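One structure, pasted below without further comment.
Certain chains of the assembly are absent from this excerpt, and the rest are unmoved.
Chain IDs A, B and C follow the sequence of writing; residue 1 opens each chain.
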Amino acid sequence: MSLRVGIVGISGFGGGEAMRLVAGHPSFELVYAAGEGSAGSRLGDRFPGAPATLAELVIQKWDPVTLPKLDVLFASLPTGASAEALARVPKEVKIVDIGGDHRYVEGWAYGLADVWPDRIEGRTRVANPGCFPAATLTALAPLLADNLIEPGNIVIDAKTGISGAGRGGGGTFGYADSNENLVPYGLLKHVHMPEMATTIERLSGGSAAGLVFAPHLVPMTRGVLATMYCRGRATTEQCLDAARRFYAGRAFIRVTDRPPQTKWATGSNLAFVSYAADPERNLVIAMGVVDNLGKGAAGQAVQNANLICGLPETTGLEGAPVWP
Amino acid sequence: MSLRVGIVGISGFGGGEAMRLVAGHPSFELVYAAGEGSAGSRLGDRFPGAPATLAELVIQKWDPVTLPKLDVLFASLPTGASAEALARVPKEVKIVDIGGDHRYVEGWAYGLADVWPDRIEGRTRVANPGCFPAATLTALAPLLADNLIEPGNIVIDAKTGISGAGRGGGGTFGYADSNENLVPYGLLKHVHMPEMATTIERLSGGSAAGLVFAPHLVPMTRGVLATMYCRGRATTEQCLDAARRFYAGRAFIRVTDRPPQTKWATGSNLAFVSYAADPERNLVIAMGVVDNLGKGAAGQAVQNANLICGLPETTGLEGAPVWP
Amino acid sequence: MSLRVGIVGISGFGGGEAMRLVAGHPSFELVYAAGEGSAGSRLGDRFPGAPATLAELVIQKWDPVTLPKLDVLFASLPTGASAEALARVPKEVKIVDIGGDHRYVEGWAYGLADVWPDRIEGRTRVANPGCFPAATLTALAPLLADNLIEPGNIVIDAKTGISGAGRGGGGTFGYADSNENLVPYGLLKHVHMPEMATTIERLSGGSAAGLVFAPHLVPMTRGVLATMYCRGRATTEQCLDAARRFYAGRAFIRVTDRPPQTKWATGSNLAFVSYAADPERNLVIAMGVVDNLGKGAAGQAVQNANLICGLPETTGLEGAPVWP
C-alpha cells in the first residue's frame, strides 16, 4: 500500500530532488506538488525526465486549505517562508521540513537521522538539518560523544557546490560569474551557525561558544565538504575507531581511511567521514562529505519520512552514487 | 531468484556505470568483476559509494578460464580488445558487449533496444551500440522508417561529454587542458561511422553514402547531443508525429516539442528526440540526447540484458535523471 | 597623446572586456563609463582587479547630454537599446557599437575588420559584428571569395560559451542549471541570421537563401566554435591555401591544419580557421574559433577603433591568449 505524498517547493532544487526520490520510492506515491515559479505547468514540463506516471501532474499554487488528503508532506521553501506556510497544515499530515524555519523549534524533532533516529521515530513534525550541518555534525558527532575534541574550539571551513545557494539566486549565481570562481561568503554569520552550535552542545554537554564557521562557494553543482580543525589529543586511528563504533550498523555513513571527495556522494544519501590527527600538536582534523541535495536535503528528508512512517529507513534510498 | 552477473572492464567509465546499475537491479547479483587497472583491489576501494554488499568483492584480472559460473557478462573494453577477450567465454554465458568490436558482426545482435527489441530477445550475444549511434539513430529511425528524409544526405554534428572519450585518455583529457575548451576531433573518420551508416541503410533501404559525421568534445562529464541536418519536405509536426508513433509504448524514449538538453538524461537510460523542420528549405533538423554512460552504454546494456534474460526491459532502469 | 575614451554598458560582459582592453591600450585613456546596473559605484568596486588608475572612476547613468568630451565611445548595450541611446551622441565622437542595432544600417560601417579593413578606415560609426558572425564569416570569407563553396547551401552548427548569452540572462543561465548541460536554442530564427546572410551574399555575389543556423550553449564561460557544412568540390589543401592567401599579412587570423579549439583564443583578439573537405562527397567543412568577448566583441571593437582613429590596428591587442 502506498502512502500519499505531497511536495511544496517543487521549483527549487531541494523540492526537485525530493520529487526524484519519491518517484523511485516503493511505498510513496506523489499526488500533490506545489511551487511558486512553476504553478500551472505539468510536472513533465518542469522535469522532462520525470517518470511518465508523474508527467501529467499539474503543479499547484500552495494553499493549505485546498490540500488533498496526504500522509506525508515535504516542504522545501526559502528560509522564513515555511513557518507560516506550514502552520495550517492538518495535524494528521506528517511533515518533513527541508527548509530552515523549524530547526530546534518546540514541537519539531531535529532530523539528524543517522545520529538520533530514536528521537525521530514516532514524531509527526521533523525539521531536516541544513546541508552544512549534515556534513559537519555527522563527522563531529562521534568525536564529541567520546570527548575526543573540545566542543568550544572548533573551526569549520566548509565548501559547497552552487546548488546549495538555491535557485532563487539565479541572478547572483549566473554561470559566467560563478564558473572558475571560488567565493568565501557569510563569514562568521551564516544562518546555519546556531543549529550547529546547539547540536554540538547537545552532543558534548559543553559550550560551543568558540565556534568558527567559514563557508565557501565552489564552482560545481552539488556536494559539500566540511574540513574541521579541532583541539584534541586523539590519534587518527582513535577517531576512525570512534566513528566506526558510533555508526555501527548505520546504512548511510561511510567511515573512510582516506580524505573523502565530494563526488563520492553525488546523487546518494551517503555521508562520508574521515579524520587526520596529530596528538603532538593537539590537533584533530575531521572531514565530512555529503551531497547537499541528498543527505544535505532531500535524501535525509526521505530517510526522516521513512522513520516517522515506520518504514525501514533505507527504503527508496539504496541507489549508489553517480560516478563520474 | 537472482541471475549471476559479471562485469569485465570495471575500471573504465562504462564498466563502473554497469556496476551501479547492476547493484540496483532486483534480479541481478554482481558476483564477478574484472579490470586491468584495478585488479586486486576491493570494489569498495575503487567505488567508495558502492553498496556495502559489494564492497568486499575483489576485482580480478580478466581470464576466461577462471570465470565463475555466470548467467550474464557485461564487457566494457577498449576498441580492439573485446573480440579476443570474449572469444573463449562459455556459450551458456549471455554476453552484452558495451565495447565496439562486435557491432554488425555475425552471430551478434545489434542492440539498438528501443528500435529493434524483437531482434534482441532470445539471443545470447548482443553488441551494444556506441554512444553517438545511440543518440543519432534513435532520433533518425522514425524519419527513415517513414521516408521523411533522404538517407544519403545526412550531416551529423555530434557533441559529447568527456567521459565519452574513456578513462584511458587521462593524459590527453586532463582537467586543465579540457575545461573551458570545445574540441572538434575525428572529423569524417570516427570509429562509429560504419555502424551508423549500416543502421541508416537497414532502416531506410537506401544508401547512406553521403553521411557526414563531425564529433566534438564538450567540457562536461556526461551527455551526448547529436544535431542532424537532413534533406526532406516534412513539417516539424509530421516529424514529431512519426516519432510518437514509432516509439508508442517504448518506456525510454521521450519525444519533446522543444530542443532537448543533455542534462535532462543524466544518470538515466532515457533518450530524448525532437525535430525542427522547414519544408520550404527542404530541411529537417533532428536532435537526439542521451547520457553517454546510460542509454549510450551501461543503461542500454542492462536493457539488452533484460531482453535476452526474458525480464521486463525496464527492470532496474526506472530511476529518474539526476537534476541538477 | 592619448585619446579620450568612453564605454556605455560597462555592467555587461562586453563592456567589461572593453574596459580591460582600453586599460591596457597605450593610446586610449578611459575617462567615462556608464552602466545600468552599476551606476554610482566606483569602477574598482565592479572590477576589483581594474588598474589602480581607473579604480576611482565613478560609473554614470547613461545620458548623452552630459557626456564629457570624448574621441571614441564603445557601446555595448542589449539588442534594441543602442539605436536610441546613441542617436544623440555628437557627430565628432567616433562610435563603435558592439551591440546589434546598427549592423548593415545606413551610415554605419560593418566592422568585419579582418575582411574589410578598408571599408572601416576613415569612418566615424562602426557596427561591430556579432560573436557568431565573427567566427562564421571569418572562416567562410576566403571560400566565398574564391567560389570554393555554394553560398546558398550552408549549414552553420554554432556553439558558444555562456557569457555569449549576456549577463542579463542571469536567471535563465544560473550555474546549477547550465553547468554540465548542452542546450540547443534559437534554431532557424537567431537574431544573428540576417547579418550572416547579408555578408555571405556580399562576399559571394550569390544568394544565401538556404542558410541554416543552429546555435548551442556550451557549459563554459568564453569561446565560440562554428562548424559549417558546405557544398563544394575543393580539397582541404585548396581551402587552407585560399585562407592563407586571403589573410596574408592579417595579424589576428590563424589558419591551422588541425581543427581549432576554443581555448586557443581565450582572452585574445585572434580568430582561428581551418577546413576539412571531401571532394567526392561535394563537402567542405569550415571551422572558425573566436573568443566571443574578444574577436567576437570587445577585441574586434578595439581593432575597429584603431582603424577609425588611424592607429596601427594591432595597438593594445598584442596579448597572447591565456592558456590553460
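Note that in this section a residue touches a chain if its C-beta (ideal position, glycine included) is under 8 Å from a C-beta of that chain, and two chains touch if they have at least 3 such contacts.
Keep in mind that this is a model prediction, so the values were computed, not measured.
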item	value
Assembly copy number, counted for this structure file with 3 shown	4
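By our rule, only the chains that are shown with their structure count from here on.
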item	value
Fitted rotation between chain A and its twin chain C in degrees, CA, nearest 5	180
CA centroid of chain A to CA centroid of chain B, Å	34
Whole-Å separation of chain centres (CA-atom averages), chain A against chain C	45
Centre-of-Cα separation between chain C and chain B, whole angstrom	38
Multi-partner residues of chain C (at least 2 other chains)	161, 176-177, 179-180, 219-221
Contacting residues of chain C [partner chain A, same complex]	13, 161-163, 167, 169-180, 219-221
Chain B to chain C touching residues, read off their complex	155, 157, 159, 161, 176-177, 179-185, 187-188, 209-210, 212, 214, 216, 218-223, 225, 227, 229, 259-263, 266, 276, 278, 281, 283, 285, 287, 324
For the chain A and chain B complex, residues of the former touching the latter	13, 16-17, 19-20, 23-24, 47-52, 163, 179-180, 221-222, 251, 254, 256, 260-261, 264-268, 270, 272, 318-324
